[in-house]
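Shown below is the structure under consideration.
Note that this is a trimmed complex: some chains were dropped, and none of the rest were shifted.
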Amino acid sequence: MSDVKKVVLAYSGGLDTSVIVKWLQETYSCEVVTFTADIGQGEEVEPARTKAEALGVKEIYIEDLREEFVRDYVYPMFRANTIYEGEYLLGTSIARPLIARRLIEIANETGADAISHGATGKGNDQVRFELGAYALKPGVKVIAPWREWDLTSREKLMAYCEQHDIPVDFSKSKKKSPYSMDANLLHISYEGGILEDPWAEAEEDMWRWSVSPEAAPDQPTYVELTYERGDIVALDGKAMMPHEVLETLNKLGGDNGIGRLDIVENRYVGMKSRGCYETPGGTIMLKAHRAIESITLDREEAHLKDELMPKYAKVIYNGYWWSPERRMLQAAIDETQKNVSGVVRIKLYKGSASVVGRKSEQSLFDESIATFEDDAGAYDQKDAEGFIKLNALRLRIAAGKGRKQD
Amino acid sequence: MSDVKKVVLAYSGGLDTSVIVKWLQETYSCEVVTFTADIGQGEEVEPARTKAEALGVKEIYIEDLREEFVRDYVYPMFRANTIYEGEYLLGTSIARPLIARRLIEIANETGADAISHGATGKGNDQVRFELGAYALKPGVKVIAPWREWDLTSREKLMAYCEQHDIPVDFSKSKKKSPYSMDANLLHISYEGGILEDPWAEAEEDMWRWSVSPEAAPDQPTYVELTYERGDIVALDGKAMMPHEVLETLNKLGGDNGIGRLDIVENRYVGMKSRGCYETPGGTIMLKAHRAIESITLDREEAHLKDELMPKYAKVIYNGYWWSPERRMLQAAIDETQKNVSGVVRIKLYKGSASVVGRKSEQSLFDESIATFEDDAGAYDQKDAEGFIKLNALRLRIAAGKGRKQD
Amino acid sequence: MSDVKKVVLAYSGGLDTSVIVKWLQETYSCEVVTFTADIGQGEEVEPARTKAEALGVKEIYIEDLREEFVRDYVYPMFRANTIYEGEYLLGTSIARPLIARRLIEIANETGADAISHGATGKGNDQVRFELGAYALKPGVKVIAPWREWDLTSREKLMAYCEQHDIPVDFSKSKKKSPYSMDANLLHISYEGGILEDPWAEAEEDMWRWSVSPEAAPDQPTYVELTYERGDIVALDGKAMMPHEVLETLNKLGGDNGIGRLDIVENRYVGMKSRGCYETPGGTIMLKAHRAIESITLDREEAHLKDELMPKYAKVIYNGYWWSPERRMLQAAIDETQKNVSGVVRIKLYKGSASVVGRKSEQSLFDESIATFEDDAGAYDQKDAEGFIKLNALRLRIAAGKGRKQD
């Protein structure tokens, strides 16, 4: 363990990663660089500076990455209408590649030869951090304390703090949640506690970002999202930066009880886990993006996107953002978004986001053809006969040769 | 047109198909057999008998197919979590193959050489009826009056009625809706009218099966769905036949404002069309089926199902239920459902159906492994290192050879 | 039929399309513009000029499109290792979009309102020409004489020639083949005649581009293909234009009996047809491209390409080159070719093209890791245990819960 000289740690400023700072210094006799990012988790990041200083850290990186996070990760992912296992909007998964990249960039800047993180050995996040790190700096050393140390219970962790003068009031600043949580601009997640029983309903006071549908306003809220080339550029006609868009939609969605999700998902490491998620803005964005695509995408490219989406979601969930297969899929997805521009009108009401209108100068909806009224010859109904006849030909030949079709 | 001797017509008892009876008799000088089915559209089918008799029809089939419809079509389709274009639950599409099959069976019973239907030349339904018919009886003659005749406006249709003594009060029995509608146990659909403008919000009084979320009860309703091998066999512990399940869920869902949908979809014939749908029971079923699968399916079979689903949905939407590719996909899907048994608990509230619990004796959720607490060695966190290292190997080699990963 | 003023015809200079010139002039009372292209079919195109002039054509286009054909159509297609139904290299399919585009461009230049072609109503080529034409000029009128006229036998055709003074020696210039053939730089195809019996072996004298394997030299020929970004840029170290590459490989392949194929394929119009093909150069290119990819592509992008390939092949076979879905797939494919550079060594011998070596500065083959000898720690075999354990976890949990795995 003596060959590590300097390690960059993804540092939240919380108790666990503070212990990791000390443990790294001790175990590896190495210098620790801390990296703390604001990706919209809703907590101040600046306090991490004094905490890190108190732990003897000399190189401290504290950064506001909200804009980059939404623009370069969340937005590209939403172009694909990405959902994992039919439900999960990948709120945690999509933040990891950004953190991994900054860890490696800081390692390069500071001459560090290792990176470290506070993810456990059971979860997906270790995989996402480390695949990203290895992809971007193949010779990097990765230290995952939770897989190495013997601080396997809260008691041992507290004992370690006492031995090493780590101020435990770190964790007293707010009431310890019974849940393991992760938050960023896209979502907040809850795991553990009573959720470990998939039959148990989540308690109302667990949810932090949204009111319950029951408590939401009795009047619906309407919002109009303006798209350009697949991305939202304005809300209710007001131009916004990507992270402002997401913050605004989070507020609107949360106020209307939108975006709660309770699922059992399949982790990449092989187990099932129960998770609850609040993704107010993302839930609206998914609905709206599909709606703008519904009038601007060609049918076959839309269907091909639908077929590729589960693969793309799996690539991101499993931690392969920085991979050739993700870039390959992204190239296909982005190719389709050139004309995905226009406006979608959404109604928010007590837990539901419903599309009520969509319009676009790029619209492929052709009222003159689709109409139930007289179409003045825009569409010749007789064409349908040949269309059906030839599409049926293979089935007729088979049936004629005695093949059973039912 | 003289070579048709007898034609079986899908007859609703309404004005349009009554005109078709007469038009077929006249144009083809052939005998017409009518077939009217109760598939849960919510209207009496028995009155079709006297109407058909009045038109001189001698062979009249009136059947209650609700059970068969749900058991043999709706249920198999829901095993795949089927959605077309991310939104549409295929309520109309899934009823057509049943009608096509009965038309052909009746043609065989009555010695008819042709079938006929009242679908227009612009829509998907003509394709679904006819592909089914050709697949099941390759030499059958199909007559699609809307593609042949010149009764292209309501005025001409009325004039035809007057000329031919078809009682127009047929259509006066209820106020003519401004929408083109189709209903069965799975859904009711609306097209046309103001919906032809995709930006226009549907009017509240259009919806027939559900109250508005605003008008739904202020207290949530809970329901428990019991699954056996992928299909619902009981609600709240009470065993039910498939069609009773769907009827009950329709009632529960409709009462709570659940299952409204407003989309622009891509028709097989090449145009986009705007449709609104109410699928109260189906919306609940989709959510619940995913939830029971989330604890009983293996990860990889679940993901493979997700990848195949868009294809399967397209096959059904486009009218290929009676095809080798549908059977092939169904074989794969059904293979996965052997262990999809257990109970899902759903909360219904003002437009939303939320999963709040799921349990199964076949559950693959392993709390002893998934836990955040001490797992007593059930999972060795050190395994994760090798797992990540080898999964990263190809990325590291590439990066080591200078390939850019971002 | 009076509304067509000027029509651009894909004119081969042969008997059939000469009849079409006359028939169009007569039937539509319109001006005919002929377009004749050299795409490597192995026949002079210049004689088409005097023939067209003799038929009264005033606007005559004769063009050498060989370079464009290989560079913009054949090469992009081969980047995907494209094969239809496991065997067919799409030699005919890939030439049609080029012809369609030139037809439309010429229509635009000459102010023509229609295009026409000599493909029959049973085949794929009509679809490919017309989908391309409609995609590039949506209002164009398409005239497909074989679907319209009554010249349905050779006798009627000859009678028409006599009536209209079309010199029949057109067809006497070479012995009439019993097969329907199509040729371009990529392949020559044979259909009809005794091939209509799928059990009958093709006669040796049918094949025109290749010697039989039996007649090929007794010594193997070696050739080295140099790739840059997925495309061949040199043979045996000599830089060449794309069409020179293909011409040279056709010669080498043909001399060594390579590239014959005898299949039954599924046409887009719904029937099966038997076809024989000679694709000497293309057969070598497919082998070689896979080989250069085998050392330069990442595993997962290679696998994703393999999964997408059948779709891409179907898109091209069915005539959708000019479509959003083709562009979407091409974007994904092209994204992977950036590093597909290097050299492949192929052995040609009596019908077989075998890869015997491949090298690249972009190679991801890492001998230091792959070696069976001591790898000096480049790969830690112990990592494999964790890799296997976590990959097995879902299977173990299922088996532990009593799921049968066999």
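Think of it as A, B and C in the order they're written, each chain with its own count starting at 1.
As a working rule, contacts are C-beta pairs under 8 Å (C-beta built on N, C-alpha and C of every residue); 3 or more make two chains touch, one makes a residue touch a chain.
Since the structure is predicted, the reported quantities are computational estimates derived from the model, not experimental observations.
Participant: Since every chain is the same sequence and 3 are placed, give me the total copy number for this complex.
Facilitator: 4
Note that in this section only the chains that are shown with their structure count from here on.
Participant: Name the chain whose C-alpha centroid is most distant from the C-alpha centroid of chain B.
Facilitator: Checked the centroid distances; the maximum from chain B is C.
Participant: Taking the mean of the CA coordinates per chain, how far is chain A from chain B in Å?
Facilitator: About 32 Å, centre to centre.
Participant: What is the distance, in whole Å, between the centres of chain A and chain C, each centre taken as the mean of its C-alpha atoms?
Facilitator: 42
Participant: By the touch rule stated above, which residues of chain C touch at least two different other chains?
Facilitator: 298, 300, 390-391, 393-394, 397
Participant: Across the complex, what residues on chain C touch chain B?
Facilitator: Residues 298-300, 339, 362-364, 366, 369, 379-380, 382-387, 389-391, 393-395, 397-398, 400-401, 403.
Participant: Contact residues on chain B for chain A in the complex?
Facilitator: So the residues of chain B in touch with chain A come to 81, 85-87, 101, 120-122, 126-127, 130-131, 134-139, 144, 146-147, 152-153, 180, 191-192, 196-202, 213-214, 218, 220, 260, 262-266, 269-274, 290-291, 294-295, 299, 302-303, 306-307, 310-311, 314, 322-324, 345, 347, 349-352, 354-359, 363-367, 369-372, 374, 379, 381-385, 387-388, 391-392, 395-400, 403, 405-406.
Participant: State the interface residues of chain C toward chain A in the complex, per the touch definition above.
Facilitator: 266, 269-271, 297-298, 300-301, 304-305, 311, 320, 323-325, 327-329, 331-332, 334-336, 390-394, 397
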